[in-house]
Every structure is written in structure tokens, then in C-alpha cells.
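Once you've had a glance at the structure underneath, I'll fire off some questions.
Shown here is a partial selection of chains from the complex, left in place.
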Amino acid sequence: MFGVKKTQLTPYIYLLPVISILLFVFTLGLVMSIFQSIGVHGDSGFENLTVEYYREVFRSGGFRSGLFFSLRVSLISTGIAVIIGVGLAYLLVMQQREWKILQILLKLPIIVPHLVAAFIIFTLFSQSGILARIGVLLGLMEHPREFPGLIFDRQGVGVILAYVWKGTPFIFLIVYQVLRSIHGEMVEAARNLGAKGKDLFFEIFLPLSIPSVFSTFIILFAFSFGSYEIPFLLGPTSPRALPVLAYVEYIHPDWMNRPYAMAMNMVLAGISVFLVWLYHWVFKKFRRHNWEGRSR
Amino acid sequence: GGHEDETKFNLEEMTWEEILEEAEGSEVRFYGWGGDQAINDWLNGFLAERILEQYGIILEWVPMNIDEILNKLQGEKQGNAVGTADMIWINGENFYTAKTNELLYGPFTEVLPNFVAYIDSEDVEVRYDFGFPTEGFEAPYGKAQFVMIYDEAQTPDPPVNHEEFLTYAKQYPGELTFPAPPDFTGSAFIRNLIYDIVGYEQFIGMEADEEVVREAIAPAIDYFKELKPYLWRSGETYPATIAQLENMFSDGEVRMVMAYNSNLVSQRISSGIFPETSTSVIFEKGTIGNGHFIAIPFNSPNKAGALVAINEILSVEVQSSKYDPENWGDLPVLNNDKLSQDERAVFNSVELGKGALPQDVLLENRLPEVPAPLVPIIDRIWMENLLD
Amino acid sequence: MKKQTSRAVLVVVALAFILPLMIILLWSVTVSWPFPDLFPREFGLRGLAQIFEEGSRALESLYTSVKISLWVTILTLMITIPGGKALGIYDFPGKAFIKIFALAPLIISPVAIGMGIHSTFIRLGLTNTELGVVLIHIVPGIPYGIRIFTNIFELVGNQLEEQGKVLGANSFQVFFHITLPTILPGLISAGSMIFIISFSQYFLTFLIGGGSVITFPLMMVPYIQSGDRTMAASYSAVFIVVTLCGLLAIEKVLKLYYSKSSGIAGAFYTRKKVKS
Amino acid sequence: MSEILFDRISKHYDKEETIKNLTLKIEDGEIISLLGPSGCGKTTTLKILAGLVNPDFGTVYMDGINVNPLPAEKRGAVIVFQDHRLFPHMTVGGNIEFGLRMQKVPKRTRREKVEEMLKFMELEEHGGKFPDQISGGQKQRAAIARSLIINPKVLLLDEPFSNLDQRLKEEMRSFIVEIQKKLKITTILVTHDKEDALMTSKKIGVMFQGELKQYGTPEELYEEPSSIEVAKFFGEVNEFSIDHEDEHRIHTYLGAFNKTRLSMKRGVYYSKLLVRPEAVEIYYEEHSENMISGLVMERIYAGEKTYYSILCGERILKASVVGNCHWNEGQRVFLKIEGKNTMLVK
């Protein structure tokens, strides 16, 4: 009888340490943030409970345009990173060689912190950056202002470039592992049944790697949607990305601004959670339709 | 519990000798902006060594932005915690916030022998920081003055007032810009132009009311609107930080950069970052100058050490070393009248570097900062009107 | 011919991602590099010299950084291995929820969490201590650990552990002699990821460390923000090299340890090892 | 070297009952087989004995002692799994040494024993190789060596042959029989191959869906199966309903069969008569009474024997004949079935 209990408890015992840390640091942190965003401070208790901060956040025009900017930039950059990353992984898996060197080198952008990535992108793509200089060398332009303004621009090209640079290798590595495990067997079977290059990609590689592509997409998207460094350094003066707005509020020396920062953070977190859920839902739908449809 | 006594360290009851004794062998943590290699090197090198030699105090320099420091103090205050910072480098709006939120310890300046000996405590720049009374809660550290930097080879005749600036911008469209607020330097540049257009006097003692400010600076806003299309990227966007603008200037992408440090140019030239022919310029009506200070956090664990260190910073040796552009190039805060002949000679022997304006020229054309509470208001009005 | 095209595309695109890093190397030894020069005009060692000078604060902070990140890596692995095992092998009520919960720090930015937990940490005296920094660094690493170990345990199951048990190994022996070596690849990739995340933390470190715990990013970030490109690049270059060395070290040490631990006979017989 | 008793053991996973009230006794030093279709609970039974799975009810005794509370590592019942489960990160030598290392046996002793075991298993040359560098048969032997070296009280072999090809399998089979004879370790062999069970074991248990259906000697199981399912498990059978019986004979539509002492039990009502293909004899002519005439429908050559499908009336009878016999498809033949080669089931 004791034995039965033990087996049922085992997984919970295993999970205890990690869940404790999550509850203590993560959940508690989240709850405290929520408290601060509704006007509950350390000592003051629940007396001045208010949604005023949220209301104000939503009322401000900067918030709305910032939200739109953040969404657009995160979606586009993650989308591009996924496309290039998956493409690279596919090309590499189709080679006979493994190209260990290439794989190791492609890991480098992953270990570069975002601030450094912003610095690199700035040096490359600013109007006096390396690309502009190459332009001069090729006689395409003379003065920096002739180079398209990619950094600080309203479309967030610089921000997108930085996220793509950081994100693509991440996607590549994960998808490559998956593709490589698919490669031998399934590809042989498909070729044998008459599938050619393009078919292989769309029928075998892509669908089989979709789950991991999908989860990597979420990770990257949520990350770029929630972090401030890159849009702060490379983004336009206006609109400001949402995390930058929250950050500016947060570092504002006046403590009174903190609830706004917290409210914005919570809105950001809420949107992330919602989008992840939405994507999940769409993905499931898509999968059911696509795959079951083929059975009839 | 046990730290209570330390935080309630009572100055009145101690002589300077007792403070020195208390401080000996202790460690002092000095927090402040750490983005400049020269300054960091000077703090970690000359200053730390000197304080160690003279008082056996270990000075630990912690590079951290002031807003982050204040945030930390706010948090510690909420949590009733003993701090880690003993000295912070601060001024202006940040001092205003820190003081009004009771994050600072003081008043302490009158305790410092060097403050009494060398500083003119009646000087406006000592008594006020961005128009806000210091009341002995911060000790002067250095002085800065706003300058604009051009490359003489490119701009032999730089603009010295707002009209000339506009003309110049029209002449070279897309080659002038400034960092957008809330960047500290960019925000100061906007105020400089405002002063040049509407004069500075009305701002002293102006009420921190948005409507009042809006009316006062209306002509300046019109000016900015006129200027906008000729700015870099047609004023659609601005560099996020002064750092980025500096890089753009050194790459030759723009024709002008500005600094809230009159000696920056010589130091950048000697680091090889700016062209040799770079030079600094001020408006004929003058530019804004301000002082920067050192304060002691309310929860500093080693106030005695902080006092000793701050006192030493107010010494002739330290101030003159700091003035040397090779080290930092920051203007000294000691009152010339209070210095002896020899001591004055020490300062005069400091060689100013290339492109820098001499101290007397600057001091003659020095305008006071607007009251701290106005700064964010001006920034906000500017952003509303010039950004979409 | 088609193969060559695809290889060319592969190389070009990969280079497009790798070459920008050269900028860092170049800038770290550059004094002046004005437009429109394609290569620096003047070289110098201002930045690297400052980092490597005797008794330098940078080196000290580097040591702190490595120490903290290694602790974070070890601790995070210690809690996520059993967690991943539970999720990978067992079926139990609440599994789906815990799976999502453990991944939540990926979606909700740790920055918001850090801001929220700050006052609690102060009250508990965890701020300004390395312990507090380590604790807060663990959070963003958890999702990666849990994800990787869940996957790997789903794959390897607990068959080998069962085998170890019936051969007379007690729980500790099973864990060190069997579980760890079989999940080694996951251990390395999770370890690397956690190390990277902790090593590049800036915001959480200064928030919780409050300047008493000075890690390398704390020294580096002001330079990056100030735009002194030579200094920024020097610090970045050192950062990248040290991270790489850290990762390689983690991998090598683990592999070495387990090739040794495969038993005396294992080591004894390894010299006869044949390449398959 | 241990007597084992499963005493009314039950176990369920989720809702399904995997083992149902299992009682089974194995004599000290005996080798028995557990036979049954996939998923019937064979592996679970072994795991319960080894202590990897706890039963919901019932007790396991080893040498009369209740071992329910003992953890796996203290029971001395070692499983050799079907997929061998060699530790991939250790050499073959390291694998074999493992159990001794866990017992903290001194290094020198360990090395000696490993050498000895390697020699015994004819693996001397492979001690330094890793599991992925040796063949399937060698892996299987290494796995057995690893278990034997710690002197287990009970050796549990979970389908040790199913991953091997025919030749290796035969080799391993006689090898295990040999070892078992030599070392006299109480052994349970789990398999789903009838030959393995029949050829190796003193006793065989047949399980279906968690229940032990029959337990007895190989002869008993092959010749006196308790049900059609059990009978079918040991090979194809021709199945006839019993029309009626008189004192000496059983009547089916194929004819009458003498009752034999062997296959009849008093008071039991039998409903079916079963005939294995090899019990059907084929002749050109009707040379004795009670022969059945049929038409060869299909002939399949299988080397050692040849299979025939023969149409008798409306029924197809399966027959097998040793060697390459040449009754051709379409040919008329006569079949004889000896009563003693038939089986009766309820």
C-alpha cells in the first residue's frame, strides 16, 4: 500500500524544488507587480486600490502607437528569423557534410547580449555605417544622408534587423537538430514515393519541424515583444516600443511613476500571454484542418 | 537591527578627528554614471589611490546610472533596508526627486573642513541646483557648461545664435540633429535654444504649471517647427542618446555634436575619436551651465567614510587633477578668491587641451539652469509638438 | 549544380550572420575610424589595456560573473533535471498545468518579475548579496532547463535507471552513474543556455545586486550606453570570448568527468576503444 | 538460488487491471517460461518480482520471506531486458563491472571478476568496446554477463532473443540453458515464442490479459492445453466440434476417434477436438479404415517441411509433412489422424 502512494507522489517530489523557486520568485514577483500596478504599495495595504493607472495607460496615444509598433516589429522580426533560420537549417541538412564549424560560428550571435547586438547593427546599418561605406566605395553614394535611414526609423527596420540577427541562429540551431533527426529515414521514404526537392521541404521537413518551429517562434516573439534594450537604442523617437515606454516610466526617478510602469508591464505580459494563446489556438486549428483534410 | 546606529550616525556629536578615526580602514562605495573610460580610470586610479593613501579608506567606484541608483534607494526605503551606496553623483532633477523623497542624508557640507575652507557657500551654484536649494544635502563636485562642437575644417564659421543655427541648417539640410529628450544632453540643447529665443530670465522662479510654460516657450516651439524639416532625417526621428550622436559626428554623418562638458572635445580628440580640428562653441548670449554634486544616501552604511572622501574631493589636488583634460577636464568648484597664490598656480598650470574654451570665457557666458520641475514639462511640450 | 547553388546560398547567408561580429574585433583595437573608411584609420589598445591592466576592476567583475553564472548553472540544473524527469516520464494530475507554468518566465519578461520581487528581496535581506542575484538569475533559466530535460527524458525514459537499480545501485548511484551520463547532451545544451542567460544578465543583476555585486555586464553596459565604441567593443569581445570559453569548459569538463566515471574497467578498457 | 512465490498478486495501471490475482510458485534452481501475447503482463510480472513495480495487492515471497518492502537494489533479482539496456556511456567491461562497483567491491577483485566473466562469455576481445560497436548477440551476452557477475538469486530474462536473428537466437538459447544448468540460478524466461519456451524450460506459464491460464510442463501445455487459445499459442490447429461420444470413441464429422487415456479427464465435458497439422498423415491410398479423403488445395514448401491445405468435404484441413513431399495441388489424397495425437478442450 505504501508503495502505491510512493509512486504517485514521486513526480511531485521531483517537481518540488523547481516549483518552489517558481512560486517564490516568479509568482510572488508577478503578484507584487500586479499589486503595485493597482496602487497597493508596501505598507499602504489595499486602501487605495485603483485601476486608474491602467485607465491612464490605455488613454495615452503613445501607448497605442507603441503597442502597434511593438507588435509589428516583433511579428516581422520573428517571422523573418523563422524563415531564414528554417531555410538555413534545411540547406545545411541537405548537404552531405555536417559543417561543424559553420554550426559553431552560427551559435555566436546567440551568446551576444542584446545591447551588443544593437551596437553591431548600429555600426553596420547607420547612415555612416559599414554598408554605407561600402556604398561609397562602389560609387553608389557620397554622403551618409544618401544612405537609407534604417536606424531610428519609423518602420523599426533597425530594431527588426537586430532581432533577426539575434533570433535566426537560435531558430536555426533548434530546427536543424530536429531536421537532422528526420533526415535519413523519412526523406528516403518520401523520395522513394516520388517526392522531389520542393515536395520534401513542404511535405516532410516543414510539417515535421513545425512543432519546434512553433515553440521557438513563441519564445522569440515573447522575448522581442517584452524587452526594451534594442528598441530603445535603435528604435525611432516616436512611436516608442511598449517596453521602452514602461522602462522609461520605471527608471523615472520619481517613485510616483512606478505604478504606471507596473501597469504597462502587466499589460505587456497580458498581451504576450493572450497572443501566445491565440497563436496556439490558430496553430491547432490549422494543423487539424491541414492534416486531417488529407485523409479523406 | 544592529545597523540602526550606523544609519542614525550623529554628526553633531563628533569632531572631524573622530570622523577621520571612524573612517579609517573602512570601505566607501561611490555610485554614479560610468560610461566614460577616462572618468572611470581617474576614479579608480588617482582618486581611489589618493584616498587610500591619505586615509586608509578603500574607495569602490560603482558604475551605475543615476535613475537606477534612485530606484534602488526607493526600493530600499520601502523595505527599510540598509543600503550599499555611501556616495552618489547627482544633480538637477534627480537631486530634486531624491531630496523631496527623503532619500538623502544631511545636511553635511558644513562639517567638511575643505568645504568651509574653499567653497563659497553663498554662491548661487552652490546654494541651488537647477533652482532647487541644496541646503547642504549635496556637496559640489564639479561644474559643467553646455557647448556645441563643430569640425573647424568643415565649419569654419559656426553659428552662435538661433538664427544662424537655422540658416546653417538650411544650408546643410539633414546634417544637424540632437538627441531627443529625455536624453539629458538633448534636453539641455533644447533649453539652450529656448533661452536664445525667449531669454532665460523669465524661467527663474517660474511656476511648474504646464500652461504657463507652454505660453512662455511658444515662440521657441514655432522655431523648432521651422527648423524641423532641415534636420537630420527631416526631424522625423532623433538619435536616442548623445552617445549615438557622438558616433555620428565622429563618423562624419552630422556636422555638430553637443556636450554638457566643456572639455569633452579635447579629451575626444586625444582619444582619437573626434577629428583633430574639432572645436567647441557657445552661443553669444551664453549657454547653460550647471554644477554636479555628491550626496550621501539616507541609508549609507559608512557615512563617516563618505564624509572623509567627499572632503578630499574638495581638495586642491583632487580638483586640479580632475580639471586636467588628460584625466577628465571637469571644471573645478573651488572659489578662486579662497585659494592661496600657490593653489591658484596649481590650477593655472593645468594645460587645456585642443578645442576647449578657457574657463573664464565659459564662466562669463554661463546661464543658470531652469528650475528642475520645469525640465520634464518642457520636454513633454517639445515632444508633443515635434514628434507625432 | 543545384547542390552547389544551395551550398553557396548557405555559406553566404551564414557569413552574413557571422561577419558582423568582426566589427567587434576591429572596433576593440580601433582608435579612429571615420566615414567613409572601410577599415580603421588608427589602431590602439586603449580598451583591452584597461580591461587587462593589473588589478583591474574588469577582471575582478569577470571573476564574480563567472562564479555567479556557474552557481546559477549548477543550481538551475539541479532543480530542472528532476523537474524535467517528472514531466518527461510520469503521468500525473496537473502535469499539463505545470508544464505551462514552468515555461511562463519565457513569456512574461523577468524584468517585470524582478521589479515586483525587489521589495520582498529587500525585506528578506537578499538584495545586495550574491545569493539574491543567483536566485533571481535562476528564474529565466528554468524554462530552458525544463524544456530540454522534459524532451530528453521523454526520449530516454527510465529504462536504464531501472536496469541500474536491479543491478544493485541505490538511488544516488543511479543518479550519478546512469541518469546524468545518459542525459549528457541535454545537460550540455541546457547548461550552456542557462550559463549564457545568467552571464548576460544586466537588469536583474543591478536591480537585486544593487551595485554590491558587480558582474561583467555591469561594467560593460555603461560603455555600450555611452557610445565609446572602442571600450564597448573591447568589453564585448572579452565577454564573447569568455562566454565561449565558459561553454567549452562546461562541455569538456562534463564529458571528461563522465568518460572517467564510466567505471574503472571503463577507463581501463577505453584504451582499447575502437572507432566504429 | 531461491524459491519464489507470487501470492495472489494484482496490479493495475490507470483503470486497466494488468495483473489479475496471479499465483505462481517457482522451485529453487528451476527455469520456467512465461509465454503470452504482447501486452498480457509478462514484463510487469518480472518487474514486480524485481521490485521495480509495486503490486496493488498480494505478496511476493523469496525463500519464504515477504520481499514487498525491499527496494529493487536489495532483492537480488536481476532483469535482463529485451533491449539489453547496456549503458551506452560505458564500455562492455565497464558495464559488466557496474554491479560490483555499486557494491564497492575493491578494484582488483573487480577487475579479476570482470576478466573472468568476459572469458566465460567469450567476450574477451570486446571488453574495451562501447555497446554500439558490438553485434546484437554480443550485446545480449554482455547484458547477461553484467547480471550474472553479481551472483543474482533470481535471473529474469525478458525476451532475450527477440532482437536476434535465427542463428544467434539458437546459439543464445542453448547458451542460456547451459548456464542455467551450470549455475542453478532460479530463472524466469519471458518470451512470446513457443519454441523458446518449450525447449528451455522445466515449466511454462501461459498468460492472457493478466491472467495465468495454464502452468505446467512443456508436454502438458503442448499436448493437453486447457483451452483453444493456449493450444493455438503453440501452433496452428485444426478444430472440430464433437458430435457425440460413446464409451470408447469420440465422433466428429471427420469420423470417430479412439479415446485415449492421456487426454481425457473424468467428468469433464469436452466440446472440441483439436488436431495439429503434423498429426495429419497423408497417403496415396485408403489403406486402413477411418481414413478421410481430400483434395490438395495448396502446397507450400518450407524446407524442413511442406505445408498442405486439404479440402475435406467443406472444410480445409491443414497438414504438414516433413521434407519435400510431392503431393501436388489438385491431387486426391487420403488422410489419417491417430486418436492419440488429438487434443480435447472444453
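Just so it is clear, A, B, C and D label the chains in written order, and each chain counts residues from 1 on its own.
We adopt the following convention: a residue touches a chain if its C-beta (ideal position, glycine included) is under 8 Å from a C-beta of that chain, and two chains touch if they have at least 3 such contacts.
Keep in mind the model is a prediction, meaning the values are calculated, not measured.
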> Written as a formula, what is the chain make-up of the whole complex?
Replying inline: A x1, B x1, C x1, D x2
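Keep this in mind: only the chains that are shown with their structure count from here on.
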> How many angstrom between the C-alpha centroids of chain D and chain C?
Replying inline: 52
>> Suppose each chain is reduced to the average of its Cα coordinates; what separation in Å results between chain B and chain C?
In response: 38
> Where the centres are mean C-alpha positions, what is the separation of chain A from chain D, in Å?
Replying inline: 57
> Which chain B residues touch at least two other chains?
Replying inline: 65, 68, 71, 78-79, 241, 244, 247, 251-253
>> Show the residues in chain A shared as contacts by 2 or more other chains, in ascending order.
In response: 42, 128, 144, 250
> For chain B, which residues count as touching chain C in their complex?
Replying inline: 29, 31, 33-37, 41, 44, 61-65, 68-69, 71-72, 75-76, 78-81, 83-85, 241-244, 246-247, 250-253, 271-273, 275
>> Touching residues of chain D toward chain C in the complex: what are they?
In response: 47, 50-52, 71-79, 81, 83, 85, 87-99, 101-103, 107, 110-111, 114, 127-130, 132-133, 146-147, 150
> Where on chain A is chain B touching in the complex?
Replying inline: 41-43, 122, 126-129, 144-145, 149, 152-154, 232-238, 248, 250-255, 258
